[in-house]
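Apart from one protein chain that is not included, each protein chain of the complex appears where it belongs.
Let's turn to chain A:
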Amino acid sequence: MFSTAEWVNIRQRCVSQLFQELRLFPELTALENVQLKNQLTHFKSETQIRQWFEQLGIADKIDARVGQMSFGQQQRVAALRALVQPFDFLLADEPISHLDDVNAEVLGKLMADEAKQQGATLIITSIGKHPHLLYDKTLKL
């Protein structure tokens, strides 16, 4: 059994989760949501974060309250939040379920690149739509 401190460490530095239900904070802005995570480890710079917002097409929403965004936009914010930490495993639960094809590809590539850079494992679940990446293994449950 892990202790509290060990669990905290795991969540901060070893395992990153992108939840199916997102678990964002609607009262905060998109940027604040990501920063809330980033300030734990200061893993990414603000410049990098803003660049990612651009890449995913939600740069105009960066200071908007998450509660006022569409689910697809929220999904992209949640994904970015999952990327601003060091990880050995990135668990993405239906990450592109509400994205159009273009954004889906961009996000997929983003996650894969980050995982490769960190030498980490990317695990994605989906019930149909999934990014087209070179997966090492696919499990059909």
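We adopt the following convention: a residue touches a chain if its C-beta (ideal position, glycine included) is under 8 Å from a C-beta of that chain, and two chains touch if they have at least 3 such contacts; residues count from 1.
What we mean here is this: contacts and distances are computed from a predicted model.
Asker: From the names "PadR family transcriptional regulator", "Alternate signal-mediated exported protein, CPF_0494 family", "Rod shape-determining protein MreD" or "ABC transporter permease", which one matches the UniProt record for the unseen chain?
Answerer: "ABC transporter permease"
Asker: Out of A:37, A:61, A:76 or A:130, which is the one that touches the chain we can't see?
Answerer: The single option touching the absent chain is A:37.
Asker: Looking at the full complex, which residue from A:85, A:103 or A:118 touches the chain that isn't shown here?
Answerer: Final answer for the missing-chain contact: A:85.
Asker: Residue-wise, where is chain A in contact with the chain that is not depicted?
Answerer: Listed in rising order, the touching residues are 4-5, 8, 11-12, 17, 19, 23-25, 27-28, 32, 35-37, 39-40, 81, 85.
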